[in-house]
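Note that one protein chain of the assembly has been removed; the remaining protein chains are unaltered in position.
Labels run A, B and C following the written order; every chain starts at residue 1.
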Amino acid sequence: MKALVYHGPGKKTWEDVPNPKIEAPSDAIVRVDTTTICGTDLHILKGDVPAVTDGRILGHEGVGTITEVGSAVKSLQVGDRVIISCVTSCGSCAYCRQQLPSHCLDPEGASGIGWIFGHLIDGTQAEFVRVPYADNSLHKLLDSVSDEAGIMLSDILPTGFEIGVRNGDVQPGDVVAVVGAGPVGLSVIMTAGLYGASRIIAIDLDDNRLEIARSVGATDLVNSGSDDWHAQVMDMTDGLGVDVAIEAVGIPTTFDICTSLIRPGGTVANVGVHGESVELALQDLWIKDVTITTGLVSATTTPMLLRLVAQGRLSPEQFVTHRFKMDQMIEAYDTFSRAAETKAMKVAISR
Amino acid sequence: MKALVYHGPGKKTWEDVPNPKIEAPSDAIVRVDTTTICGTDLHILKGDVPAVTDGRILGHEGVGTITEVGSAVKSLQVGDRVIISCVTSCGSCAYCRQQLPSHCLDPEGASGIGWIFGHLIDGTQAEFVRVPYADNSLHKLLDSVSDEAGIMLSDILPTGFEIGVRNGDVQPGDVVAVVGAGPVGLSVIMTAGLYGASRIIAIDLDDNRLEIARSVGATDLVNSGSDDWHAQVMDMTDGLGVDVAIEAVGIPTTFDICTSLIRPGGTVANVGVHGESVELALQDLWIKDVTITTGLVSATTTPMLLRLVAQGRLSPEQFVTHRFKMDQMIEAYDTFSRAAETKAMKVAISR
Amino acid sequence: MKALVYHGPGKKTWEDVPNPKIEAPSDAIVRVDTTTICGTDLHILKGDVPAVTDGRILGHEGVGTITEVGSAVKSLQVGDRVIISCVTSCGSCAYCRQQLPSHCLDPEGASGIGWIFGHLIDGTQAEFVRVPYADNSLHKLLDSVSDEAGIMLSDILPTGFEIGVRNGDVQPGDVVAVVGAGPVGLSVIMTAGLYGASRIIAIDLDDNRLEIARSVGATDLVNSGSDDWHAQVMDMTDGLGVDVAIEAVGIPTTFDICTSLIRPGGTVANVGVHGESVELALQDLWIKDVTITTGLVSATTTPMLLRLVAQGRLSPEQFVTHRFKMDQMIEAYDTFSRAAETKAMKVAISR
Partner (left out) sequence: MKALVYHGPGKKTWEDVPNPKIEAPSDAIVRVDTTTICGTDLHILKGDVPAVTDGRILGHEGVGTITEVGSAVKSLQVGDRVIISCVTSCGSCAYCRQQLPSHCLDPEGASGIGWIFGHLIDGTQAEFVRVPYADNSLHKLLDSVSDEAGIMLSDILPTGFEIGVRNGDVQPGDVVAVVGAGPVGLSVIMTAGLYGASRIIAIDLDDNRLEIARSVGATDLVNSGSDDWHAQVMDMTDGLGVDVAIEAVGIPTTFDICTSLIRPGGTVANVGVHGESVELALQDLWIKDVTITTGLVSATTTPMLLRLVAQGRLSPEQFVTHRFKMDQMIEAYDTFSRAAETKAMKVAISR
């Protein structure tokens, strides 16, 4: 089959590789119908994730069709159309049992991390993929849900909801600031209404992205390049700050924006992937009764979000701006990696 | 009357001042029977808290007897023996109504902070003190509870419990690390058992303090000056880190100890008062599903803790190492400020 | 002034009575601009609430204008337009401090119940009313909020939200059944979306009320007089039952409907006022991991709901079906008490 293979920093090819095979009784093989590219894939290609080694097939998002199941797989059959969750869950370890498979202690892999596709095992940017613990890691897709909606449920929609909205403890009536209107920020914005946020303030440097934010649920837009962004946001509150600030970029500046906007008793939920440390102003914050959270998605809410997508209450297929065929994989990467220029949000890459 | 008056950085005197008077119908006047000194008072004397101005009577902890009540005071009478809470609560503002009087928006003071004694109004290191919102800010003391136990309920025991144990979300069976075995750290240690912690690891540089920690409930002691403190703590867990790490010092090093020990999914509760920012290693922590909390005590748990003290289940009078009369106030400050040398933990200063 | 006075079972008059006066420093006097009638008032008139005695002015809902404040009132002034909360909160007792003023232990009244208007003290169906603990029991009204929206915030909207939706622990994606589409049932339906319910099933015997339910947010309607109401609801779930069932009538039949529809792990929230016991099928329910809750509104969410009303996100003024002037009070009672016939939902009675 064909697959997108990593060959060290800066090097990737769309090349022939052997088809995957069932290795454990709980495995399934899935034919990938649609996949996509994540910002994390670009980090890997820069060499930022040393655990990814030469020869690894990338990608951790996808919708596909089951072509083979192991002898211990119970709830799935050949022919089932499924979402491939970005997080693999053994279902038995202490972390899986406490609904935190993001830190799955899989006795085989002993990795301590549930994100293994395109990282510790071969991923979804390929014609076929082997899925361990298939009963826990695949979600049957209803006919009414498109592939393009489905691939958003592999990673970014549950990430935005779990690590942004739910960790942020959004409550009815809350004023929520979302810093960063990229794909994950949009996922936060789209799902913040599920807990009754009264205002959802999108903050970004790019007016194009802010307008997209409005179309998926932001009630207010603030360009953080403006001189008075801080005052603008404060004016949208009672003057004490926002109830919840959600970081969806991953750099010190945007984290600082969050801590500068938070009211006493509020929560800062970090969603962004950070490459360096930040300075935390504990001299100001120690007294403010704030909570700061971090996290990798556990994707435990994927079934619930899928139901809401099937009902038409959430429409994450809106995030798709560009479409490609699988043999245009390299072109898809090129478009996605030049997002500022191409205005790419999410790309859909299909058979 | 006599009182300990602040006269700018480094200057304090035990001097004659006018007696306090009822100013609002919800005020009470309390004769101070026993007071104590807090680390915060030392910070104020260094000039670190600019809101405290020349002429202010210091102190925010005390047990006393009511000598006068305003016309709107309902639940208290002259002669009642009471704990003076370090936090004053108007009982009506948005923060008081959400059980967070640490950020009381008192319409008179408009301060946004519930800690006002010895800060924004005159405090408890005096023969008498005016207590605003007496119904909310005083707690009747049972005969069976000594003054020395009572003064620990003004501030440090609820601080340790609310900002350490409860913010840390200690759960039955948890392994808890408490960094710093000063008065507040001991309060954390003494109350961590209320949520069934299985191990309470006291971490400090001072072996004397560690031994005191053991006597109030620590199950394990680690001297953080040892080369292998990190490995020692890890060996007390399943190798993944502690469930909860509680910072009770207030400097970058001790905060770092906490974040270095925390397991995926765990909580770091900051109790210490910080004077500078810390470096937060988000490059490591973003993926770890950790929660970091800060806070100023709201003292909403004082009545519950008082019942447990009255039952003999908590014995915070153990924290008192030195005793003085009020006219030895300056000597008491001297002893408390040289704690390393004098081995002072809490000092009790009585009529 | 004029007021609606109870004179024993079945007897009420709109008569002259003395104007109320400030009795305690924390009191305010409010001129009632708009009031309404609650089903509870009808219960009182039947003699079902023996605590209400001859001579009592009825009514616990209202919007008005402050005409006088006591010396301890801090946050309110003469001329302020306010919502009168149905629950009076001393702000200091153990229950008020734990956000449960529905059981306020007011040291004066020692009643153990926060609902005192038109019950233990004179109420709001009058030209003026004395409001104890005004700082805690009145909410300033924004100009943008009409009296008719405001009176829904005295009682029924917070009742539906707190005792129905919040006690029911509605979570994003949940299927919620609301049994009873009267004023409180509609309040439940209108606010269930604040926690992201995916389906809100209104259940009632009256098709007219069901249609109103749809207009305020119900996604599905079931007439419980149909033979297959149970199967109809089950078909709207995965076959295991609803996540949350909310009882908003107050009779054994409707409570039974709730327990018969609940899925394993679900919650039954009782909002209805019951006059007799119900049979609880513990032989079936003991194993089902269900939670059953009851409650009287504490109205702690009134400020939050008011903000959402001011934003236009909630429109409870839709519940008003009939309008009267105060001197038509008796006629208003007549219309409201024959609701099946008059199709009255809520009546607005204004100066």
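Definition applied: a contact is a pair of C-beta atoms (placed from the backbone, for glycine too) under 8 Å apart; a residue touches a chain by one contact, two chains touch by 3 or more.
Note that the structure is a prediction, hence the values are computed from the model and not measured.
The chain we do not see here touches A, B, C in the full complex. Annotation: of A:Thr13, A:Gln98, A:Ser144 or A:Gln311, A:Gln98 touches the absent chain (contact as defined above). Interface note: of C:Gly47, C:Gly225, C:Gly265 or C:Gly312, the residue touching the hidden chain in the full complex is C:Gly265.
For the chain missing from the display, the contacting residue among B:Ala51, B:Val78, B:Met304 or B:Ala340 is B:Met304, taking the whole complex into account. Within the complete assembly, residues 172-173, 191, 193-196, 198, 301, 304-305, 307-308, 311, 313 of subunit B touch the chain that is not shown.
Touching the omitted chain from subunit A are residues 24-26, 70-72, 74-75, 90-94, 96-99, 106-108, 135-136, 300, 303. Across the interface with the omitted chain, subunit C contributes residues 95, 98, 100, 102-103, 112-113, 240, 250, 255, 264-265, 270, 272-283, 285-296.
One rule holds for everything that comes next: only the chains that are shown with their structure count from here on.
Note on chain placement: the centre of subunit B and the centre of subunit C lie 41 Å apart, centres being C-alpha means. For subunit A, no residue reaches two or more other chains under the stated contact definition.
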